[in-house]
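One protein chain omitted, others in place.
Just so it is clear, A and B label the chains in written order, and each chain counts residues from 1 on its own.
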Amino acid sequence: MWQWLKRLYHRLGSPKWFYEITAKWIPWLAIISVVGCVTGLVLGLLYAPADYLQGNSFRIIYIHVPAAILAQSAFMMMAIAGAVYLIWKMKMAAWVAKVIAPIGAGFCLIALFTGAIWGKPTWGTWWVWDARLTSMLLLLFLYFGVMALQQAMDSEESGFKAAAILALVGLVNIPIIKYSVEWWNTLHQPATLKLTEKPSMHPDMLIPLLIMIVTTYVFFALLVILRTRNEILWHERKRSWVKDILEP
Amino acid sequence: MEFNSFAEFIAMGGHGLYVWLSYGLTAVVIAWNVAQPVMRRRRLLKEQAQRLRREKKHDAKA
Partner (left out) sequence: MSLGLVGATIRRDLTLAARNPGEWLNPLMFFLMVAALFPLAVDPDPKFLSKIAGGVIWVAALLATLLSLDALYKADVEDGSLEQWLASGESLYAMSLGKALVHWCISGLPLTLMAPLLGLMLSLPADAYQALIFSLLVGTPVLSLLGAVGAALTAGVRSGGLLLSLLILPLYIPVLIFAASAVYHAGIGMDYKGQIGFLGALLALAACLTPFASAAALKLNLSR
């Protein structure tokens, strides 16, 4: 097992191997994303019963919750990739960390937009300082910080390193921020009706949500692979194997 | 099926604006997320192939 893991690690560190193997994965990931998205949305939009309190506006849950979950775990993955780069100097990890940042920020934006829009029929205003929305907003700021720091450095390498350090500091802080925002929220209680807190969801509502969450992860993997392949092409453009791709 | 007609589905029980606005904005972000790497890849391949041809021509002259 250990040997196998070690081999996998060394292979993952090889841009050429990654580029070639992911070429085979892309169609599958794309098919799973489309099929999962269509099934989840048909079940969620057409067949799930309307919520007894929020009516049909609750159907926003099928994009809001998966996007919010993904935005948070993407930050974690970015920090882990950054740590791998800092510790083992694996270039692939730095590229992966770099490409995750804009994707994660995109999902963060989706979660914020849909949360705000959902808030209008639920609370009567576009923005309420709800605990989850507030910590999502702070997560977006953290993403912006990581991206800005990466671009501000003179050399790309120190940009990767600085961004990785900041991502790790952010990772330690996220639970503290989330906890403090929730604590602050219970103190002020602007919204008695939570968007997504249900004691128990009807299976007809829950199953499409689970499908959408899994699909979002697959789609995220697809996006990361697409962008990482571009990074590989750019950084390895002077290598012979890339030259072979360029002129067949 | 929760809806009896297509019009009812679009209306979403009066919440149509909010539901479809959310889904629309999400679609825009997703589309950009897919289009950006695909376009970048095309540009990269084109530019690098051009660079290779240029270098070859240069070498041939020398």
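One rule holds in what follows: a contact is a pair of C-beta atoms (placed from the backbone, for glycine too) under 8 Å apart; a residue touches a chain by one contact, two chains touch by 3 or more.
A quick note: this is a predicted structure, and the numbers were derived from the prediction, not measured.
Taking every chain of the complex into account, the chain not shown here touches A. Set against the missing chain, the residues A:181, A:211 or A:242 yield one that touches it, A:181.
Of the options A:37, A:142 or A:232, the residue whose C-beta touches the omitted chain is A:142.
Check A:12, A:76, A:153 or A:213 against the missing chain and you find that the one touching it is A:153.
Hidden from this view is one chain, which touches subunit A at 86, 138, 141-142, 144-145, 148-149, 152-155, 157-158, 161-162, 165-166, 168-170, 172-173, 176-177, 179-181, 183-184, 187.
The criterion applied here is as follows: only the chains that are shown with their structure count from here on.
Our note on geometry: subunit A versus subunit B, Cα centroid distance of 17 Å, whole angstroms. Of all residues in subunit A, those touching subunit B in their complex are 45-50, 55-57, 59-60, 63-64, 67, 103, 106-107, 109-110, 113-114, 117-118, 120-121, 219, 223, 226-227, 229-230, 233-234, 237, 242-243, 245-247. For subunit B in complex with subunit A, the touching residues are 1-3, 9, 12-16, 18-19, 21-23, 25-26, 29-30, 32-34, 36-38, 40-41, 44-45, 48-49, 51-53.
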